[in-house]
Structures are given as structure tokens and as C-alpha cells.
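All protein chains but one are shown in place.
== chain A ==
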């Protein structure tokens, strides 16, 4: 069974360029604004959308994404609304893959079976759940795969060759390589090391490998995209939203436009990546 993610990654491979994977926080700063951001992403050049599910205690996230999650929760975002947002987006876009990203507890409380049914119906293609390592696969990963939803696993610099097969075992869609040990939004790791790590992972799997954590500029996207099948940008997008919010959360400019401008630049970087590599 192929999913939208499989089809999109195959298409980009045939075009000879890496994917631009864009993360934004669902419901930040409010539902309507956030939906307008989501709708603006494909036109600006995003190939895959990661829709962040806010959580009160995001243990692997840096200050920017923590703050975005709190803004979303304050704005009344819930998992029910995040799924609704995906469904509204999907009504107007049948092709762009949507990956839900977040932490397990809101899903657990929603109920795993009910969640998978509703996620599928909302046009969700994949899941990234930060606090579910392969040791916990029975919780959500296996049920998700049975429901036809990709479960995208994070591989990190601490995932050595001995452990990598375990991490890759039930992974589908793509592998998300976390470029450094640390929280989201930290400084980008040494790109040569990242390229070596991507090569190492590709030695274990035929899945596409996307790289995230620390990519903020078009230039970085271009460099990372030279070796990876995809480049994930999150904190920079979340910051683009934060930058057009005033001290009381009021909008000083259109967040969707700010995000679109940033993403267009990143898309140009990604699209020129292989040219750069060929030079």
C-alpha cells in the first residue's frame, strides 16, 4: 500500500531534488490564522507538511516551539481541532502529505483506535511521536501501520549501527534524521558529519532520509539537501509567526504571508541543492 508520502517522495526522487518538509504548530496563534498558514505552505514550495500537535510539556523542544505550543493551547487548540484543521486543508489539497508531529499523551487520552480512525478520515498520512521509541511500538506504531498511516521514526547521532535496525524496523514513509543531540532550534551541526550520518542510515534502509533540527536558512537547506532526501525546517517557521505577533499576541503583519516568504526562500535553497552538489 503506498501513501501520499511514498508517492510524493518517489516523484521528487524522479525529479532529482530533495523534499522541503515544513513544520508549523497547529493552532498558533489561533485556529483560523494557523489554517491560513497551512494553506499557504504548498504554494510557497513545501513538499511535505508537518502539523505540530501542541503539548503542555514538550520535553524535546527548544524555547521557540515550546512558546508556539503554549500560544496554541492558550488559543484553545485541542487534538480535535488539529484533526479538523487537517481535514479542512485536505478538502482543498489532495496531494500534499500531512504528518502529525507531537507527543503521545494527547493521543493516548483521545484513544488510539479512535485517533487512528479520525486521523485517516482527516487525510493524515503519517505520524511522528517523539516519546515513542521502538521499544514502545505496540502502543501506536503497529496499530498505525495496520490503519495505513506511516510511522516516521527519528534516528539520532546516538542511534549507533547496532541499534539502527531496531529503529528502522517498523519505520515507513521516511526516516527523520535528527542532525544533533539536543532540542529543536539549536545550532546546526557540522554538515559533513550530517552527510556521513545520512550515508550511514542509507546503508541500512531504502527509505528516504530527511534531516532536521537546526536548519534555518536557504543556504543551510541547500547544503543539507545536497546529501539528504529531504530537509526539515521547523523552528525558523515558528519564529516567522512569533515575529509578527506583538507583546499581547496581536498580529502586526499577516503570519501566513511571513511564513510563505520564508518558505519560498527555503524552497529555492532546496531546489538548487543537487545543482550545488554537482558543481
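Note that a contact is a pair of C-beta atoms (placed from the backbone, for glycine too) under 8 Å apart; a residue touches a chain by one contact, two chains touch by 3 or more; residues count from 1.
One rule holds in what follows: contacts and distances are computed from a predicted model.
Within the choices "Alanine:cation symporter family protein", "Tryptophan synthase beta chain", "Putative spermidine/putrescine transport system ATP-binding protein" or "Branched-chain amino acid ABC transporter permease", the name that UniProt assigns to the complex's undisplayed chain is "Tryptophan synthase beta chain". Here the missing chain is touched by one residue of A:186, A:217 or A:264, and it is A:186.
Listed residues A:155, A:226, A:240 or A:260: the one in touch with the omitted chain is A:155. With the whole complex as reference, residues 55-60, 62, 66, 73, 78-80, 103-110, 130-136, 153-160, 163, 167, 178, 181-183, 186 of chain A touch the missing chain.
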